[in-house]
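Note that one protein chain is taken out, while the other chains of the complex remain in position.
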Amino acid sequence: MAMLHTVNKSPFEKNAAASCVKHVQAGSSILFIEDGVYAAMAGTEFADSVKNVMGDCKIYVLGPDVRARGLSEDNVIEGVSVVDYGGFVDLVTEHDNVQSWL
Amino acid sequence: MESEGAIKKFMYVNRKAPYGTIYALESLEVVLIGAAFDQDVSLAFIDDGVYQLAKGQETKGIGMKNFSPIYNVLGDYGITKLYVEKESLDARGLTLDDLQELVYEDEDDDWEEKPSIRVVSAEEIRDLMVEQDVVLSF
Partner (left out) sequence: MKLAVMVNEGPYQHQSADSAIAFVKAAIEKGHEVMRVFFYHDGVNNGTRYGVPPQDDRNITVQWGEIAEKHNIDLVICVAAAQRRGILDADEAKRHGKDGDNIAPGFRISGLGQLIEAGIQCDRLVVFGD
């Protein structure tokens, strides 16, 4: 089974992102939304944690939340795909199940 | 209350400490109501969620109701799978001895009393999570 994990808090505020990457199974995906998008940005202390799971999992970030925070989609970690809300919906339906890390 | 069709796997994920916020108590309320629907239910206690099961909670000093006794009745409601993550316990200096002793009576084994708490690794929790149909986070 392939699970979609969503993370909506900054990795510097809460441990939701860290806990998620510890529990994501190979073949599953992670989508960063809301304040979680900071986890998908290059050059932060959390970037390596994301890169470490990228070999086994697909990582996505919600574009509208990136732009809302004054961040650039050009600055997401290489290999992270930017999606919109339609893409969010597709990820939910394309995966077998979904879990939100709050 | 019966539900038609195949039984689904429901997992309730608890990652927050009790009392500082209401999530622990209100997630328990969902579990109790959900028990009537005869689904395949498990609870996962990860990160600060492991604190929810700590024994010896005395709440008079903070003026809040001690809801930890409710975990004791879960067995009677057919909720018998409480997965507690070992790494989360270790990080917090806790062992199984620090947690409430929660049991259920196994109707398939002459009503023998068995522990509901299963201390498992993060890897095992990960494998359990991916098999769920519905994951409720609080």
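Per-chain residue numbering starts at 1, and chain names A and B are given in the order in which the chains are listed.
Here is the rule we go by: a contact is a pair of C-beta atoms (placed from the backbone, for glycine too) under 8 Å apart; a residue touches a chain by one contact, two chains touch by 3 or more.
Please read all numbers here as calculations on a predicted model, not as lab measurements.
When you scan A:56, A:73 or A:90 for touch with the missing chain, the hit is A:90.
The missing chain lies against chain B, touching residues 1, 3, 5, 8, 10, 22-23, 26, 29-30, 33-34, 36-37, 39, 133-138. By the touch criterion stated above, the residues of chain A touching the omitted chain are 6, 8-9, 33-35, 64, 84-86, 88-90, 92-93, 97-98, 100, 102.
Simple rule for what comes next: only the chains that are shown with their structure count from here on.
Averaged Cα coordinates give chain A a centre that lies 27 Å from the centre of chain B.
Residues of chain A touching chain B in their complex: 1-3, 15-16, 19, 22-25, 28, 96-102. The touching residues of chain B, counted against chain A in their complex, run 13, 15, 46-47, 87, 122, 125-127, 129-135, 137-138.
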